[in-house]
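Notes follow the structure.
Yeah, one chain of the complex is gone here, protein chain that is, but the others are all in their spots.
Labels for the chains are A, B and C, by order of writing; each one numbers its residues from 1.
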Amino acid sequence: MAGKLTANSYGKSAVRLTKVVRNGSRHELFEIDAAINLEGDFTACYEKGDNRNVVATDTIKNTVYVVGKEKSFATVEQFAIILAEHFIATYPQVTKANVELQQSSWRRIAIDGKPHDYAFTSDGPQHRCVRVTWSRGANPVIVGGVRGLLVLKTTASEWRDFHIDRYRTLKDASDRILATQIDADWAFNATAKEFDSHYESISGAILRTFATQHSLGVQQTLQQMGEAALDACGAIDSISFELPNQHRIPFNLEPFGLKFEHDIFVATDEPYGLIKGTITREGK
Amino acid sequence: MAGKLTANSYGKSAVRLTKVVRNGSRHELFEIDAAINLEGDFTACYEKGDNRNVVATDTIKNTVYVVGKEKSFATVEQFAIILAEHFIATYPQVTKANVELQQSSWRRIAIDGKPHDYAFTSDGPQHRCVRVTWSRGANPVIVGGVRGLLVLKTTASEWRDFHIDRYRTLKDASDRILATQIDADWAFNATAKEFDSHYESISGAILRTFATQHSLGVQQTLQQMGEAALDACGAIDSISFELPNQHRIPFNLEPFGLKFEHDIFVATDEPYGLIKGTITREGK
Amino acid sequence: MAGKLTANSYGKSAVRLTKVVRNGSRHELFEIDAAINLEGDFTACYEKGDNRNVVATDTIKNTVYVVGKEKSFATVEQFAIILAEHFIATYPQVTKANVELQQSSWRRIAIDGKPHDYAFTSDGPQHRCVRVTWSRGANPVIVGGVRGLLVLKTTASEWRDFHIDRYRTLKDASDRILATQIDADWAFNATAKEFDSHYESISGAILRTFATQHSLGVQQTLQQMGEAALDACGAIDSISFELPNQHRIPFNLEPFGLKFEHDIFVATDEPYGLIKGTITREGK
Partner (left out) sequence: MAGKLTANSYGKSAVRLTKVVRNGSRHELFEIDAAINLEGDFTACYEKGDNRNVVATDTIKNTVYVVGKEKSFATVEQFAIILAEHFIATYPQVTKANVELQQSSWRRIAIDGKPHDYAFTSDGPQHRCVRVTWSRGANPVIVGGVRGLLVLKTTASEWRDFHIDRYRTLKDASDRILATQIDADWAFNATAKEFDSHYESISGAILRTFATQHSLGVQQTLQQMGEAALDACGAIDSISFELPNQHRIPFNLEPFGLKFEHDIFVATDEPYGLIKGTITREGK
């Protein structure tokens, strides 16, 4: 035998649960995409095809729905914690359970200004998400976040004075469009409890900072948004961002005898800059 | 020669324009994906590689940006009309210009309840769209619409008493989730002018009908939404829908000794029902 | 009532069937994505929610699998004909059945140069497709085709002498990369029978023409491929193409003191030219 198994895990992805909670005529809607991943004593199935320890991925899928039925939860973060605990508590062969949930954004349709009881429309492409990693015997690690939060501002953004060398052709810009699709993950600390409130505080701080702080670059904006999120929510200790720079490139109007006045841009998806960073609370 | 050219057209797709209109400190944002398609006297380029009549697709692309610069417009519908007219007016070899535009949905970020002057976030995955078809010598045909307007309601929807035969296994449902992603196209008549207002009236009527009218099936809901749109906006004469039925399937809880209470569903993308229909104003 | 139903149809899309035919140890594999669309006497369900005539889309889905089980077929075209006939023959309320099938491309894994009996890998992103439209009382219309057939050639392609005006900036190119993703549909005539052979003849003629004929433009190449297909297969009377021009743009090496030698290109997806045309056999 040429090789040995040195790492392994398995699970089920794209388990899509819709849960409706009927509080009288007012319905709560959860639409959740779950990915569960287990680590533990599973070497025998890899090496010998002995599957007796293996909780089938189909079984994992069933569990999402059954636990979704049997347990009450008010937030996707709570549901992730419940699921992770379930896998650790139920299967001694599991040493680590990873639960990743993404929640679709729905808002109530407004009828004469009043949110409807049970009819919804999309609130945007962004997904609230959470990842709970629970190692047997340890405390769960709870990381909340958001995926795909689109933002764009048409001014108050610069990009200049960056490194000059043979490979640079981009000119300094003292006024450009800044557009990105925010992916952020924040590490909750032990005080986290009101996850809806935490989500609103953090995403609100991110949006406010993006809108109101002058930007000297995506990197600086990342730092500003991270600090604002830490300020806004004491229940997190750090926050990480992945910010694609979705360029709007000034269209070259010169050949047509016209002048660019920060008005006509080519919107592009690729290539894109990708700026990453983690901001951690002082002392943590 | 085995064959002759019996139909042809060509153009440029996925031309992505960002236009910013600066009214003092308040900026208007247009993000538009354009597809232009021309018909006319182009046989020579197919049959002989004689390209002298051909307005290159790259030229078409340039035109979107240059006309976007030179002309003022307040709505995507107006811009489509301007573009179609441009191609007919500029090129005698063009007999028909088709202009299709899709506009991304942005809303101003709210800061302390007040919409920001120049910072935006996504207002949802739906796109407002318009298709202008202008044949030389005729009036332009202007079709407005929306793509990808997500809606879901958790009750007030039935599906029962449908055809019974050997191939049917689905049971009657007197209470089910109804979810779809609305694609609609509406044909403007000669009175159309205030396109923002028309769009609000029509999409508002669609959402209100979806939320408040009891549904006996996607087909009935389509008819109801169509009639409501015609009622709400006198500037359109007909409306067509394509409604994918994005099924939420009750999860089978029986094997687990649990009872389905309209609460736990499997969300699916495929297969999907696809219901189409056109509602036309009486007398048109 | 503001409006009346003036057009309608419905059906099921994205019905994904895998059929395995076991000829002893050698297995045949069909992976098919089906979209079925019915027209007929269905006004009552739109106008009154009376669904008694409606063959549910779930029933349609079942039918694809049951008919797929009960009927033998050697090609996806035959299966489409069988399905369309089934809906017309079984449901008097159906006046027209549209069946669209797309088949995934698999090839047998070669082991020591020998195709394996039952193990497969992808033969490419292209899908063989067929659309059968059967109106009650008429003959079926059978349109075969291919979707997503990627081709690229690095030379023997020009684009020059096209229309010159204010909006043109693109220079003549006497040597460029030509890349496209061929979508083609061909109308079978009454002699069509050996669909595997027809598919090979037509797609072979398309590939050969693309590779070996000098191109003065996508339009000319379209015409050449269409004529070659008609020459290669007497069982079709016309062929239509949609050819996105997937531009490879010369990278501007000048700022770096380097010379473009038809070697370094930026590959792009958007915007893209879109060239369409139909070539019809003389006399048809």
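The rule we apply is simple: contacts are C-beta pairs under 8 Å (C-beta built on N, C-alpha and C of every residue); 3 or more make two chains touch, one makes a residue touch a chain.
Owing to the predicted nature of the structure, the values given are computational and were not obtained by experimental measurement.
Within the complete assembly, residues 16-22, 27, 29, 31, 62, 65-66, 68-70, 106, 109, 111, 116, 118-126, 149-156, 177, 207-208, 210-212, 248, 251, 253, 256, 258, 262-268 of chain C touch the chain that is not shown. Contacts to the hidden chain, counted on chain A, fall at residues 1-16, 35, 37, 42, 45-63, 66, 90-91, 159-163, 165, 167-170, 215-220, 222-223, 226-228, 230-231, 238-240, 244-245, 269-282. Although one chain is not displayed, chain B still touches it through residues 166-167, 169, 255-256, 269-270.
Going forward, only the chains that are shown with their structure count from here on.
Chain B has its Cα centroid nearest to the centroid of all protein Cα atoms in the structure. Distance between chain centres (mean CA atoms), chain B to chain C: 24 Å. Work out the mean CA point of chain A and of chain C, and you get 37 Å between them.
With centres defined as mean CA coordinates, chain B is found 29 Å away from chain A. Shown for chain B are the residues that touch two or more other chains, namely 16, 62, 66.
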